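One chain of protein is taken out of this complex; the other chains stay put.
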Amino acid sequence: MNREDRYGYGMKVLEQVDGEAGQRIVDSLADTSPELGHQVVAWAFGDMYSRPELAAKERQLVTLGVLTALGGCEIELEVHINAALNVGLTATEVSEALLHSAVYCGMPRSINATLVAKKVFAERGLLPITNLS
Amino acid sequence: MNREDRYGYGMKVLEQVDGEAGQRIVDSLADTSPELGHQVVAWAFGDMYSRPELAAKERQLVTLGVLTALGGCEIELEVHINAALNVGLTATEVSEALLHSAVYCGMPRSINATLVAKKVFAERGLLPITNLS
Amino acid sequence: MNREDRYGYGMKVLEQVDGEAGQRIVDSLADTSPELGHQVVAWAFGDMYSRPELAAKERQLVTLGVLTALGGCEIELEVHINAALNVGLTATEVSEALLHSAVYCGMPRSINATLVAKKVFAERGLLPITNLS
Amino acid sequence: MNREDRYGYGMKVLEQVDGEAGQRIVDSLADTSPELGHQVVAWAFGDMYSRPELAAKERQLVTLGVLTALGGCEIELEVHINAALNVGLTATEVSEALLHSAVYCGMPRSINATLVAKKVFAERGLLPITNLS
Amino acid sequence: MNREDRYGYGMKVLEQVDGEAGQRIVDSLADTSPELGHQVVAWAFGDMYSRPELAAKERQLVTLGVLTALGGCEIELEVHINAALNVGLTATEVSEALLHSAVYCGMPRSINATLVAKKVFAERGLLPITNLS
Partner (left out) sequence: MNREDRYGYGMKVLEQVDGEAGQRIVDSLADTSPELGHQVVAWAFGDMYSRPELAAKERQLVTLGVLTALGGCEIELEVHINAALNVGLTATEVSEALLHSAVYCGMPRSINATLVAKKVFAERGLLPITNLS
């Protein structure tokens, strides 16, 4: 595959996760770092997300854990909370993943991520979430 | 103690630190992660803050160090700079704690935390701070 | 539930994840911070892990993401890579979760976590892993 | 040198890097932590930046790497992306340094830093950047 | 004060906190980064620790919070847990500060720091600690 093929393939994978948000990020990087936009699509999605070793839901659970722990990734969390819902996780499961993170990275990171989830859930009409317990 | 008792007890401890801000956080989480709000009150305050091994001022000094080092915790720093003042630390001592952190986590984290302190001190009419040295 | 009941309940939940490693951590903390050992069991496992909103496998995927991103958590990663295998994730899935993290927290954190996985997989006779792709 | 001399000397060094932005930070800290403002000038610039062991461009490359990795340092990144351009790095080189960081600290930190660069480059009329490859 | 005076003054302040450990760090840096050793003494202790705005105990509480949150600072934690005991904090208070940090930066960072405290407390014959509650 050449460079354009790799991008095209990555974009197809991205479209199954969150194509619109992905395109927005690529567009926002176009004049400042076109290569970063290319790598998000061609590498992160084309090379990594496309692998069958983990299901789409499982990739988003890992991603939510990493982004919550890093902190300061509100933009990316918004993309990936949407992505998590797009691939079939429920709002309850997303909320629980962010709660669970508090054990390992503390309350502030968990609260900050949950406030991003609140925004996404509100936009998608998913509030209030339903708890099982 | 049952679940409600633990929450009630935590809320009493929280009220001695910063009840109003604590309630605001719990409220903001209510529709997205009610359990996270519950754990902030019942666990963080009911189980941890209530222990006599450290004085309230000392807990806030540790908390300011952790939150400054983590970065990206402006919301939580605002709560805990208020809390630090509520339990008897002076604005000078709070400012100095954030300055001291610069040795260990660098200038940017210290500056960012100090700009949150500036906002809190201004709201409470404590600017300019008085330095001893 | 009283304090002892909460600990006992947490220990039952912990035993379904990684009882032996959990007990080792509690024991190692007994003379320095018995309360920390208590909270790991009573709070982290009794309160958080016991909730039905996420399956055991899903909790470990989030945990692996958080611990990989934090860095410097080799001891805890060893516990949770074992835990992940105990609750039914395959070595291939664990390895892939750590690889996936590289997109979000970079190659060094991913490599460091993978070297912990190498140790755990070796001890359990799981090397070399089998890739699907 | 006395305290004032050290400050004066640091300010001269700072002026060669980004005097206006530096003065703005010192001013913003004046009523809350005058000592932090003093140390930014007298220590960071007077003691550290003034050393001949690294060229000005090289110091900014290291600084961009550190600030991108830390995350949550948008204010400081804005200062230092301007500083990097002031001391002779091109917009292409700055953009590439932030892209390169993605290998080591992941895509989100790299994207966040690049969006700060986008703002700075736009203000200075440097968009779109010119890539060599 | 000239450069040597500043170093001498810092060393006097350092001696009141943990002179032996401080000297060991300076010595270990002597052939690789003599300036870093100089700055630890002349700046961190001479400029920052010497200020009267916070008591020695209070500086160590902030320091323990920052180092616990950063992670990967076992060498520095060992110095500062010793320093905390040297300036009058009890082992119980140190242990509690590390426990308290768990609320804000999670269990793994708190456990890792507590295991450093275990080593220091053992060397000083302070185990087991005595809890008040």
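By letter and in written order, the chains are A, B, C, D and E; residue numbering begins at 1 in each of them.
The rule is simple: a contact is a pair of C-beta atoms (placed from the backbone, for glycine too) under 8 Å apart; a residue touches a chain by one contact, two chains touch by 3 or more.
On a predicted model such as this, the values are computed, not experimentally measured, just so you know.
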item: Touch with the omitted chain, as defined above, among C:G8, C:P34 or C:P108; value: C:P108
item: Touch with the omitted chain, as defined above, among E:P34, E:P52 or E:G88; value: E:P34
item: Missing-partner contacts on chain E, residue numbers; value: 25, 28-36, 39-40, 44, 66-67, 70-73, 75-76
item: Where the unshown chain meets chain A, residue by residue; value: 1-2, 35, 39, 43, 47-48, 51
item: Positions on chain B where the hidden chain makes contact; value: 102-109
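Throughout what follows, only the chains that are shown with their structure count from here on.
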item: Labels of chains that are neighbours to chain C and to chain E; value: A, B, D
item: Relative to chain C, chain with the most remote C-alpha centre; value: D
item: B-D against C-D, pair bridged by the larger set of C-beta contacts; value: B-D
item: Intercentroid distance (Cα basis), chain E paired with chain A, Å; value: 39
item: Whole-Å separation of chain centres (CA-atom averages), chain D against chain E; value: 29
item: Chain B: positions in contact with at least two other chains; value: 35, 39, 44, 48, 51, 66-67, 70-72, 76, 95, 99, 102, 131, 133
